[in-house]
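Only a single protein chain was left out; the remaining protein chains are all shown in position.
== chain A ==
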Amino acid sequence: MAKIDIRQVRKSYGKDEVISGVDLTVNNGEFVVILGPSGCGKSTLLRMIAGLEDISGGEISIGGTVVNDLEPRQRGCAMVFQNYALYPHMTVAENIGYALKVAGMKKPERLEKVRTVAKSVGLEEFMDRKPGQLSGGQRQRVAMARAIIREPAVFLFDEPLSNLDAKLRVQMRHEIRRIHNRIKATSVFVTHDQHEGMTLADRMVIMNKGTIDQVGTPEEVYNRPATVYVAGFIGSPAMNFLSGQISAEQSAIVLADDSRVEIASEHARAHPGALVQLGLRPEDLTLCAPGSGHLSGTFDFYEELGSAGLYHLMIEDVPFSVLSSAKPRFAHGDPIGVLVDTSRVHVFAAKDGRRIDTEARIPQQMEPAE
């Protein structure tokens, strides 16, 4: 069990800085998911914790010990790789037990432990197979077992589910959560899949171009995204954005076509005349008759999602989507009104993309890391 402290960590390859000054604390026993698109530096950060990449600047400590100059084997981390990285010439049992063999554990004791761990992930029938003879899900289990058996203080996952098909991915996701609940090791899980992040995380870290945009529980990140980037990245279907300006007199955000979305007057007065991005989630909007509601647009096309329908509109040449379970029918080009749930609008400053608080009550502000 260990707490991970990451302080002002940087990574550069030559002149390219891929991680520029990241601060993050992962508490003991916590499951933290680092989420971001490919190339945002999330895997690099994980590999620096593991000791597979040098740290160009800053400090990482695990359980109170600075590990910058320690070899991977001295850090007490176990890692599950994206491609599983199973040893192809060893059987399942040998793969799982390799770390113990290296550590010099006696054979009978080792085999006993391998059996126990293999059983806990449902692999006891495949002990003598080679990885090449296993399915994707089974290989994934071997990789998990290989990490579990070491009883590591820290568990690192590098996109471990991205090679599985959709159904198996969900199943393994549940299994990972179950294993975490059982062994309670501090875990860092890297993924680009927001569903994985939302469902697995105690806390989520959203990375963007080598920096952290927001750290928070999945709920916080979804309800109060700290930046335009986080707002657009989290949530499916994705959030709509419209450009506008805060008007203090009208206590509203005025859009390009002069339509207005009201916000609390104290917030409007705090940022008079500010140019903003108005963020609206498709699920917080309702379709209504043309002319009524806050916004008006024309119908473009429709996507069936099963439980609801996703309506794609055009508002002043900006694509815009609304989720509706009523599923009314429209023809291409029909005018439609959109009603906004004004308690659930997200406002971001146009100049830096930061969130501007607009709710009536002021909960504790999550400070986005620099």
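One rule holds in what follows: a contact is a pair of C-beta atoms (placed from the backbone, for glycine too) under 8 Å apart; a residue touches a chain by one contact, two chains touch by 3 or more; residues count from 1.
Keep this in mind: contacts and distances are computed from a predicted model.
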(request) Report the protein name recorded by UniProt for the chain absent from the figure; options are "Heme exporter protein B", "MoxR-like ATPase", "sn-glycerol-3-phosphate transport system permease protein UgpA" or "Chemotaxis protein CheA". (result) "sn-glycerol-3-phosphate transport system permease protein UgpA"
(message) Going by the contact rule already stated, which one of A:102, A:289 or A:350 would touch the omitted chain in the full complex?
(response) A:102
(request) Consider the whole complex, including the chain that is not shown, and state which of A:35, A:79, A:200 or A:295 touches that chain. (result) A:79
(request) Could you tell me which of A:71, A:258, A:317 or A:352 touches the chain that is not displayed? (result) A:71
(request) Kindly note down the residues of chain A that lie in touch with the hidden chain. (result) 50-52, 71-73, 77-79, 81-83, 85-89, 98-99, 102-103, 130, 132, 146, 150
